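One chain of protein is taken out of this complex; the other chains stay put.
Order of writing sets the chain letters: A, B and C. Residues in each chain are counted from 1.
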Amino acid sequence: MTNALKSKLFGLVIPLIAIGFGFLAGAVIMLVSGNNPIDGYVALFQGVFGDAYYFGETLQRMTPLIFSGLAVAFAFRTGLLNIGVEGQLIVGWFTSVFVGITVEAPMAIHLPLSLLAGALAGALWGFVPGLLKARFQVHEVIVTIMMNYIAMHVVNHFIRNFMLESGQRTAFIHGSSSLSSDFLADLTNFSRLHWGFLIAIGACVLMWFLLWKTKKGFELRSVGYNQHASSYAGMNVNLNIILSMSVSGAFAGIGGAMLGLGTYNYANILPSFTNYGFDGIAVALLGASSSVGIFLSAFLFGGLKEGANNMQGQAGVAPELVEIIIALIIFFVASSYLIRWIYSRLQSSKKEGK
Amino acid sequence: GCGEGNDDTTPVNDGADNGNEVTENDGNNEAAGDGEGFSAKMVTDVGGVDDRSFNESAWAGLTMFGEDYPDVEVDYIQSSDASDYAPNLNRLAREGTDLSFAIGFLMLDDIRTVAEQSPDQNFALVDDVVRDENDELVENIANLTFAEHEGSFLVGVVAAMHTETDHIGFIGGVESPLIKKFESGFKAGVKYVNPDIEISVQYAQDFNDASRGQQIADTMYGNGADIIYHAAGGTGNGLFTEAIDRAQNGENVWAIGVDQDQALTEGEWAEGNVILTSMVKRVDQAVYQVAEDTMNGNFPGGEILEFGLEDDGVGIAETRDNVSEEAIEAVEEYEAMILNGEIEVPQTDEEYDEFEDSL
Amino acid sequence: MEYVIEMNNIRKEFPGIVANDNITLQVKQGEIHALLGENGAGKSTLMNVLFGLYQPEKGDIKVRGEKVNITDPNVANDLGIGMVHQHFMLVQNFTVTENIILGSEPVKRGKIDHRKAAKDVADISDQYGLRVDPNAKIENISVGMQQRVEILKTLYRGADILIFDEPTAALTPQEIKELIQIMKNLIKEGKSIILITHKLKEIMQVCDRCTVIRRGKGIGTVNVAESTENSLAEMMVGREVTFAVDKTDASPKEVVLSVKDLHVQDSRGVDMVNGLNLDVRAGEIIGVAGVEGNGQSELIEAITGLNAPKKGTIHLSGKDITSHKPRKVTESGVGHIPQDRHKHGLVLDFTVGENILLQTYYQKPYTSNGILNYPKMYDKARQLIEEYDVRTPSERTLARALSGGNQQKAIIAREVDRSPDLLIAAQPTRGLDVGAIEFIHKKLVEERDKGRAVLLVSLELDEVLNLSDRIAVIYEGEIVAIVDAKSTNEKELGLLMAGGKKEAGEPQS
Partner (left out) sequence: MDQFLLILYTIVPAALIAATPLLLTALGGLFSERSGIVNIGLEGLMVMGAFAGIVGTLYFESVGLGAASPWLGIIVAIVLGAIFSLFHAVASITLKADQIVSGVALNFLAVGLTVFIVREVFERGQTDTISARIFRTNVPILSDIPIIGPMFFSRIFATTYIAFILAVIVWYVVFKTPFGLRLRSVGEHPMAADTMGIKVNRMRYIGVMLSGAFGGMGGAVYAITTAGNFAGGTIVGQGFMALAALIFGKWHPLGAMGAAIFFGFAQALSISAQQIPGLANVPQVYMLILPYVLTILALAGFVGKAEGPKALSQPYEKGSR
């Protein structure tokens, strides 16, 4: 029991050490490139915690990341690599906005309907690779990559030809489908923090519940680990693969809706990918595909990206540094073997010392 | 006008070139001629401050402003992606910046929101016009637009005078009203000179895919076009690559640059430069002027400023080694006609169709 | 220089366990030396130390009298030590030749010299009587063939000390016979052999001496000629073991499983079952005997719903279950112990508890309204772990961490506890030690006595003979004969399995 507890604790310590290493490496890079790391990090932290506005923006920024992280993790748990979160998010964004603009209904109906539309669109975008995988054994990685491009071009086409309002965007959605919140904005000095943040927390709980507390989750995990044994145990492997990709897509789609209904209240022509989907891969992996982990790593990501802006303004450090730090943190988490090894070295030398 | 690209390039001001300190500002906009305490800053779009396009140009204008008035404070913040616009504008507002520029029409909605939240501060948007819910201009936002269509008209004239195949091409980045201005003006210029010239138009739907740009150019040149104008950011790099390659092969092809005098940075190869000319857009002058006016207490809030041929807001580039005397004369002639209203340059597809019918 | 191999006081630890604790093993030149022990006793570990895959914490190794430091398999190869591993070390999609030459390829102008390689392989296989098809892909050849490739690999490298880790676990009786002959040939050519096996009969048959280990500790070395199966078993387990399955006569009742004119194809579309008929009654164990690849797997897959038959019907207690989905078949009352426990039987990364509930997790009380009740699941798991003597630290331990025997017990607990009308047991004791085998056999007989129908499919003739009440011989996808277990013998079965007719006994092509 104490052993189990110890290993659990250790599992928490590793990401922390990894983050420490990542920042340390960032400091070295700052030194080498002639910046003052202390100024840099002070600016970074002030850029996140220094003002309610920035903190609100950080939370706003992490909201879609939570969803894309959950999407990647959900598929991952079922043994699938969903690189298509980007595309699923894009169609979710567009579709939720489409419903937000075209439908008129009271908020109690309109908002859930718009969210649902986003989820369904994302689910459809996940369903296709899931189906192809189940039916023709087509590798999901290729199909999801292709679906990303299709999503972007199709959505741009629809906006450009049918919904263009000003510049590159659609009209604003009706207030009845908006997640924007005056309350949260006031609380955070006019940040774009919106109710979606709470939905994201709910989604974390939902994924945890789905995977660990439901019958379906049991099956999905089982299929993820061993398809053969699962089908011997009477589970429908193909159905579970399709389901997993669809649910994953739905998470991503809602992530898109967070942008469409919360942050921006419109959709716009995308000159290139949003990168939320690709960042989601990193968020999920850093969070060890667990709900709590994803929440925390989305915060780390959101915070680093938000703080990076202040870092360049206040300390003159290039925002790319943050990308390097993120890469190194992921590297150290992935290489927890190294940390364990150092730890066990320390332990044994302690023993010998006695 | 093609800074919409996803150029992730976000270099930084390491303080050396702009020598500014973060000074606490009391928030009062005292209009003093010496610039004491006045601050003018800008937020770049994702192109970054050195995008060889309008961000860079805007920063050049601010830098010059800072040099001419050593007591003013100038600075910029770069945006790594679209979600940075609002926080970055807010950041400037919060610092008490007297005049905050948003570079690029992508920041249209963000600047409106931020300006509403900080009614005591002055803002300026480059490349578009901000209107509130009632379709009215916003009091504390100055709108800086450019007559890209007019500039494009002139390079269209140059192209028409130079083509030997009577076939000219235009490559656009992502299709949008702004890029349509380039396209319409350019086509109008060409047709005005010679309505029989064939014009091929293609949008890459990407500001950053050089490979696509190269293939589009390849196909256009292959189909007989000999001059291609682009308004496509990084995608345009593919055009230059293709033009250089064909020139090296002995073909007589040309490319026309955009936003800045691109011949200075691109298009060079062993035996010359494939850039015939460029359509430049003087964002620097516009920014400088608005900053200076604001400092002097004449903030053009709630106004639409269009920088056109008149005030050299747009025009053809200084580098004209490859342009014939004749063409330059024609350009001057047409420029005068535009200025005196004889020619109304179209900005949209509809206007262009009318224009073409009228020829 | 009496000993070719001397391993003295070897100690090897894994996190949390001492796999080898002060073990000594001495092998004489030219002998077949048996290494015996329960599952998890540490045999494979000891051999992996000898082969250089593991480094021991303590102890020393002498080869032909000289002290050596075997840091990796290359060193072992150079010392003439070759190993045939428990889990075959073959690259499935390589050819036989490629597998043999891997690591010491003959080269001509930078290219693998396939002609020379083929010739070398042919030479060795002639010399030792190891027939193989050098160009066949491993994935397409039988297990027995694969084993020959493993042996050829060691010989190709000039090994003269050969380690066989459970070589017979997956072989057919015929293949075992051939293997024994091969080992005898090898000894004649001057090689020495270390043989790990759980089959005492084989030890008695071919080995000269036997070293027994128990729970990582050396128990001793004996001359086989002076021992009996019983004495060896006792040394190994530490208590007396009964071999004969203790059972009364069967009292078969109504037909539970009825298979009529069944035709099944395998995944590649080859006809594997061709018009098979079989009835299994309540209260009897029917053993299906046959050489591997005669349609056993496809028969089971068809019954359990994993593979829809092309033609024919399957009835369970009178109900048609042909082409039903696995879940429906299970619910109709079929339990299934699959032959490959790692691939089909267990989700190794699930806990033991989750694995035990793998067939029932969705039923009440473990699931209600789609929500799992983990406390109830683990309660149930604990109860079964106790009941079936699954040795695991806890119900929350990952199945991966259990020994093969205990993994198998967990599967049996899961399948038997549901009281299925029909229990299908495929190779239920493959690779297990005598203690575990004893337990599993007892369980199967108990189920029969409770009135279940048991369908046993095994390549192990002894097991089929000992356990079954009736024996159905399968040949080329048909049941060619059904014989009474008490009135038949290995010889008759062997003949039938090879396609001989029961009465006439004339072999078919």
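To be clear about the criterion, a contact is a pair of C-beta atoms (placed from the backbone, for glycine too) under 8 Å apart; a residue touches a chain by one contact, two chains touch by 3 or more.
Not measured: the values here are computed from a predicted model.
In the entire assembly, the chain absent from the figure touches the shown chains A, B, C.
Residue B:212 is the one among B:41, B:91, B:162 or B:212 that touches the chain not shown.
In the complete assembly, the contact with the undisplayed chain comes from C:98, out of C:21, C:98, C:166 or C:202. The omitted chain makes contact with just one of the residues A:44, A:210, A:285 or A:315: A:285. Contact with the undisplayed chain is limited, among A:52, A:113 or A:146, to A:146. Counting the whole complex, the residues of subunit C in touch with the unshown chain are 48, 51, 53-54, 72-74, 77, 83, 85, 87-94, 98-99, 101-105, 107, 110-112, 153. Subunit B residues in contact with the hidden partner, per the touch definition given at the top, are 5-12, 48-52, 200, 202-203, 205, 208-212, 214-216, 218-220, 222-223, 234, 237-238, 240-241, 244-245, 248-249, 265-266, 268-270.
On the side of subunit A, the interface with the absent chain consists of residues 29, 33, 81, 83, 128, 132, 135-139, 141-143, 145-147, 149-150, 153-154, 156-157, 272-273, 278, 281-282, 285, 318, 320-324, 326-328, 330-331, 333-338, using the contact rule stated above.
As a working rule, only the chains that are shown with their structure count from here on.
Looking at subunit B and subunit C, the chains that touch each of them are A. The chain occupying the central position, as judged from C-alpha centroids, is A. The mean-CA centres of subunit A and subunit C are about 46 angstrom from one another, to the nearest whole unit.
Once the centre of each chain is set as its mean CA position, subunit A and subunit B turn out to be 35 Å apart. Shared interface positions of subunit C, defined as residues touching 2 or more other chains, are absent.
Residue positions of subunit B touching 2 or more other chains: none. Interface residues of subunit A, counted against subunit B in their complex, comprise 34, 51, 53-54, 57, 61, 153, 156, 160, 166-169, 190-192, 263-264, 266, 269, 271-275, 305-306, 308-310, 312-314, 316-320. Across the complex, subunit A meets subunit C through its residues 212-218, 221-222, 225-226, 228-236.
Partner subunit A is touched in their complex by these residues of subunit B: 4-6, 10-15, 22, 75, 77-84, 86-88, 90-91, 94, 105-106, 108-109, 113, 117, 128, 173-178, 205-208.
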